[in-house]
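So that we are looking at the same thing, I have put the structure below in structure tokens.
Apart from one protein chain that is not included, each protein chain of the complex appears where it belongs.
By letter and in written order, the chains are A and B; residue numbering begins at 1 in each of them.
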Amino acid sequence: MNPDIIQQARNNTPLVHHLTNQVVVNFSANGLLAFGGSPVMAKEMTEVADMAKASDAVVLNIGTVLESEVPAMIAAGKVANQKGIPVVLDPVGVAATPFRQEVIERILKDVRPTVIKGNTGEIASLVDTDIQMRGVDSVGAGNVDDIAEQAGKKWNTAIVITGKTDVIYTDQQLIYNQTGHPLLANITGSGCLLGSVIAACLTTSYPVSEQLHAALCFYGLAAERAAEQPDVKGSGTFLPNFIDALSCAPKQLNGGPNDDI
Amino acid sequence: MNPDIIQQARNNTPLVHHLTNQVVVNFSANGLLAFGGSPVMAKEMTEVADMAKASDAVVLNIGTVLESEVPAMIAAGKVANQKGIPVVLDPVGVAATPFRQEVIERILKDVRPTVIKGNTGEIASLVDTDIQMRGVDSVGAGNVDDIAEQAGKKWNTAIVITGKTDVIYTDQQLIYNQTGHPLLANITGSGCLLGSVIAACLTTSYPVSEQLHAALCFYGLAAERAAEQPDVKGSGTFLPNFIDALSCAPKQLNGGPNDDI
Partner (left out) sequence: MNPDIIQQARNNTPLVHHLTNQVVVNFSANGLLAFGGSPVMAKEMTEVADMAKASDAVVLNIGTVLESEVPAMIAAGKVANQKGIPVVLDPVGVAATPFRQEVIERILKDVRPTVIKGNTGEIASLVDTDIQMRGVDSVGAGNVDDIAEQAGKKWNTAIVITGKTDVIYTDQQLIYNQTGHPLLANITGSGCLLGSVIAACLTTSYPVSEQLHAALCFYGLAAERAAEQPDVKGSGTFLPNFIDALSCAPKQLNGGPNDDI
């Protein structure tokens, strides 16, 4: 991990415009604040273009998307593309229903994301590979490297596939991250908040591959640190400690067994 | 309490499709994850039937319901009935406004819930018994047993009335539960999350009366355990500890003074 990326992201206090699901709005806002960014959650069609113009990055997340919210997502994404600021697309549960597949297709027709981030099943669905899904979670396995590469080439974007080992595909290159903790899977929105932290890191001046790795590595190390706190006895007490850890300096988190770069 | 119900519910990792209020979506998701279920919160009309078809149980909760959300609730409930999976109906604040009464009537016209869960005032309202309400909370008393029985017979469903003593009516039988803790009343959505845990327990192969009792008894014991943690000094620190406790094995919680069965 390049700690300068985390530091520069914090120096930017990037304003990240989220059009995200209602389950995670509060957690995403508190997590991004702890990391050092500035969240805004406007989703009224009339104002999203104005808000995106004032922002440093845009996050589009379809976790509880309504049909009526799709035009605002597309409008914000288009403004971000025009302005040249990063767009993180999180196709939550895209394989679960035809509606979600159609929404993602409509977004990808008009918006070019900087990165698409999802679990194996979600990214597989974007390249028509069939992975067993359960609600918004993927439970099947697959050749994750191949899926990442195919999706990245098809949609001309960086790809992040989260899992026990996270896979990053960008610039025809595969990068891996092993940091993290199983408790992350027991709190809702841990993937969604990762999207916010990625967005913040993408506002820095480093190559995308390094930015994505720094975001994933830092996020996982923060989870590891949180899980080690003496007052953590389960996912409930893990959550506030994880928010705390997101504000740590990288060197406070470094040196763990899974910090492989 | 039959601990095998809790264990079997966890073995199922049931996918519970929630159409619930925006105040509690995050808490319900984190609580159900801790308990061992898998939450999904889709509410777009276009996809709710697909999502309900893929689910193991459906929760309908009108806490902040909009008129535009009612058709999706009915559609998800109908699919659940056709598929034969459990439906938990939580008529939050139904006595507070004519709109909520009409919404519940419309739902009950088309959907047959497995259980209706509410406080005394809410269930009383379903049998046209007048109980003093304050917002979405009932503050009056009444003959709770009678109300449960009348509601169960009128709507041909099991009834849970939560309170200091919880009353379960099913199969012409009244069952009581005394577990719980006053701090539960100080966190928003404690009744809503109970609906999610009930839904998970209803996916097991036991009689409904035992499933409901197990869910209520376990939930209350988890609250008792959380309240005993040394770092709990109020409702704020109770909440994460309660989420932790929801992932405990029943035997870790058993033996408290209120575990009467």
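Methods note: a residue touches a chain if its C-beta (ideal position, glycine included) is under 8 Å from a C-beta of that chain, and two chains touch if they have at least 3 such contacts.
Computed from a predicted structure; not experimentally measured.
Remark: the omitted chain is touched by one listed residue; of B:7, B:46, B:178 or B:235 this is B:235. When the missing chain is restored to the complex, the residue among A:7, A:209 or A:247 that touches it is A:247. Residue positions on subunit B in contact with the hidden chain: 21-24, 26-27, 63-67, 93, 96-100, 133-137, 186-189, 231, 233-237, 239-240, in rising order.
On the side of subunit A, the interface with the absent chain consists of residues 13, 15, 17, 22, 25-26, 29-30, 33-34, 38-47, 50-51, 54-55, 229, 231, 239-247, using the contact rule stated above.
Rule of thumb we're sticking to: only the chains that are shown with their structure count from here on.
Chain centres here are Cα averages; for subunit A and subunit B they lie 32 Å apart.
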